[in-house]
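Missing here is one protein chain; the remaining ones are kept as they sit in the complex.
Up next, chain A:
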Amino acid sequence: MTARIYIPRDAAALALGADKVADAAAREIAARGLDAVIVRNGSRGMHWLEPLVEVETPIGRLAYGPVRAADVASLFDAGLADGGPHPLCLGLTEEIPFLKSQTRLTFARCGVTDPLSLTDYKAHGGLKGLEKAVAMAPADIVKDVTDSGLRGRGGAGFPTGIKWKTVLDAQGPQKYIVCNADEGDSGTFADRMIMEGDPFVLIEGMAIAGIATGATKGYVYTRSEYPHAIAAMQAAVGIARAAGVLGANVLGSGKAFDMEIRTGAGAYVCGEETALLNSLEGKRGIVRAKPPLPALQGFLGRPTVVNNVISLASVPVIMDKGAAYYRDFGMGRSRGTIPIQIAGNVKRGGLYETAFGLTLGEIVDTIGGGTASGRPVKAVQVGGPLGAYFPRALFDTPFDYEAFAAKDGLIGHAGITVFDDTADMLKQARFAMEFCAVESCGKCTPCRIGSTRGVETADRIARGIEPEKNRELLADLCNTMKFGSLCALGGFTPYPVLSAMTHFPEDFSPSPLVEAAE
């Protein structure tokens, strides 16, 4: 039997040398005349083990990692193709604790299948959701999504079903599904991983959204910083179209849905849905005032669903297994699962999909294993550059939209960036303002000008110039930005700044600088 050897094509694996490993493996297979094929799968999400090489055996898939190109010959010497023993062998992939303890609904296939094999996709439960949806009345699909409790995974947490209902009920010559894949938050990579590792699940989710709302056209707006995701999505759309999953007659239902992949041009603010729509229309990525809601007047002024990648990619499993199945995971008003991205200075970084409700401490210490540097954890930033910095004292906060809001934070797109005790929180606060200044679209004065004044004020604090007065000024500026900005960029930049000031006051009281004599 032909041995199947899996070597990921996910960008994180590529960044750690997966292509070189794959080249070396291909050479070994040829030189040894082995009956083996290399499958370039997505990532399992255990990035500290990448490149993670797997091989199919009668007892399941065995994992080897992290594999360097220089290890490949010795792996084949040890009988890799038959799952031979080797110091890099990690045992059965599914038994690795980091993976075993997860609840993988949205990421069920990511890292398991060949991302561009529709046959593989179907063999692992793909298209079942869409097959059900095409036989249903649109309002029933919307009801299922509403009943599942799915909320926008981009960060705002707005109920997906309610947004869909607004678009379903809206009148217009053409409706659209726009997938927000402009994943610009530092510490997040779930969208990238699903686009590279299981692109068909996003296509299926968008097709279901189209059929549910009467939209026949979809766009994925992603980032130019994600060339591998763009290539995977474009290839997958072509395959799906050729197979009749997309097009004038979706799965033979007589209903139409097709989609295109669009690339941004390096503007963080285009992750905000109205700026994204302007950018998609070919304009400057300036935020629009709401109302009108994009659901009523979105792309080209027509009714538009704008959903995050993970929201849309979670829809197929909801349609397949039912709203109740999905809703039964989670806590409070946060239902289902969330792909938590553990990043930064952390021992075991990667993607961890689980039901809502784990505490921050469990995620950072138990799952993440503490810092990579081995030093104590000082702070974790949750929710990207607009998310608050949490100290250890708040590690009992459960991962849930409302619980984080109650602690003046947000879960955002569920990225967690870990910092050790060498982090200077005043510097981090200054960076939040600097980033806002670089990326502000310029529409609102508090964001456009406030961010620059924020950098200057942080610099004065750092130089010991009237620190007390300047701390007050910085807090006041944050207040103005929070309430005076149209969108989350200006409105949420205060979160990292204020949380750093509140929880790490010692970093905001530097000893006055002694001016050196010239």
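The definition used in the following text is that contacts are C-beta pairs under 8 Å (C-beta built on N, C-alpha and C of every residue); 3 or more make two chains touch, one makes a residue touch a chain; residues count from 1.
Heads up, the rule we're going with is that contacts and distances are computed from a predicted model.
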{"item": "Listed names \"Amino acid ABC transporter permease\", \"Alpha-galactosidase NEW3 domain-containing protein\", \"Formate dehydrogenase subunit gamma\" or \"Fe-S cluster assembly ATPase SufC\", matching UniProt entry of the absent chain", "value": "\"Formate dehydrogenase subunit gamma\""}
{"item": "Identified contact with the non-displayed chain, of A:Tyr6, A:Tyr268 or A:Phe508", "value": "A:Tyr268"}
{"item": "Among A:Val112, A:Ala343 or A:Met501, the residue in touch with the chain that has been omitted", "value": "A:Ala343"}
{"item": "Touch criterion as defined above, residue of A:Leu280, A:Val364, A:Leu426 or A:Cys487 at the omitted chain", "value": "A:Leu280"}
{"item": "Chain not shown, touching residues in chain A", "value": "11-12, 14-16, 47-48, 50, 183-189, 191-192, 217, 224-228, 260, 262-268, 279-286, 299-300, 341-346, 349-351, 372, 381, 385, 415, 417-420, 423, 428, 431, 435, 438-439, 441"}
